[in-house]
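In this view, the complex is presented without one of its protein chains, the others remaining in place.
And then chain A:
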Amino acid sequence: MTRFLLRRLFFVLISLWVIISATFFLMKAVPGGPFSAEKKVPDEILKSLEAHYGLDKPLAVQYYDYLKSVVTWDLGPSFRYDAETVNQIINRTFKISLVLGLEALLLSIALGLFFGVMAALYHNKFQDYSSMVLAVIGMSVPSFILAVFLQYIFAIKFDIFPAGRFESPLHHVLPALSLAALPTAFIARLTRSNMLEVLQQDYIKTARAKGIKENAVMIKHAIRNAILPVVTYLGPLTAGILTGSFVVENIYGIPGLGTQFVQSITNRDYTVIMGTTVFYSIILVFMIFVVDMLYGVIDPRINITGDNAKGGNANEFQ
């Protein structure tokens, strides 16, 4: 197990390094810089600014410095906002994004499983059709349209929820809904098709032949086997919610990491772009790791460590 963890950690580090390097060189390849604003800055000032932030050094040195700052997790000052370092910006904004993200995640898992299971249990009936119509809408309407639409209906027309910002729990409802719509639809469809497949399996018949109640058959036998692919989807789902939050945070004026990320790119705020990118990648890679672990917990047939010598297989031939 320890060996497995170490091996995984090694691959995690390699993928992070690739992401960091790609971001660095791509960013350098884009024309313009943090100080190329509309107003022309005198050359001497520009030079001294670049010297101050180390932008006059050769690219290789800048790259080396950058790697060093990532490893020590001291991401340096923001080029645009003197008052804050990148670390401070991430600390301030990530809390907000995390809350919103978790809300959307839980919402989409709960709703998605509910609609999916319902649709499968009432296959080809009203519940099935209505869930799947909702799911198609959820998948095909982009989050920025949905977000604006919800804002217009519930905030402006009926004034039930506030239109923007992120203060009281009421403020959370609309952004969380807009963010959760797509993953909910996806999970619902995935759960439905898996449930339908599992319900045809022989072990469901065995469970029914035992005389246990239909609810118990569903909960103990069917759903657990049906959610396995949903768990696989949790990794990309987290990615979706994180990237989706760029748009949704902007529309609702939420001062989260997504808003910050988008702003930093338009500002060419190098250190903030790099800092947020690395931060996002760490979360993603970590989530994928967690999903792999969960897989082994839910499905005992999957041996995540990959060593077959141990376990019951050897007993099979007794």
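Heads up, the rule we're going with is that a contact is a pair of C-beta atoms (placed from the backbone, for glycine too) under 8 Å apart; a residue touches a chain by one contact, two chains touch by 3 or more; residues count from 1.
Criterion: contacts and distances are computed from a predicted model.
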- Task: Look at the options "NADH dehydrogenase", "Putative tricarboxylic transport membrane protein", "ABC transporter ATP-binding protein" or "2-oxoglutarate ferredoxin oxidoreductase subunit beta" and return the one that UniProt uses as the protein name of the missing chain.
- Result: "ABC transporter ATP-binding protein"
- Note on the structure: Missing-chain contact among A:Met1, A:Ile156 or A:Ala209 belongs to A:Ala209
- Note on the structure: Given A:Ser143, A:Asn225 or A:Ser245, the residue that touches the chain left out of view is A:Asn225
- Message: For the chain left out of this view, which of A:Leu9, A:Ala51, A:Ile160 or A:Ile298 touches it?
- Response: A:Ile298
- What residue numbers in chain A mark contact with the hidden partner chain? 201-203, 205-214, 216, 220-221, 224-225, 298-301, 311-313, 315-318
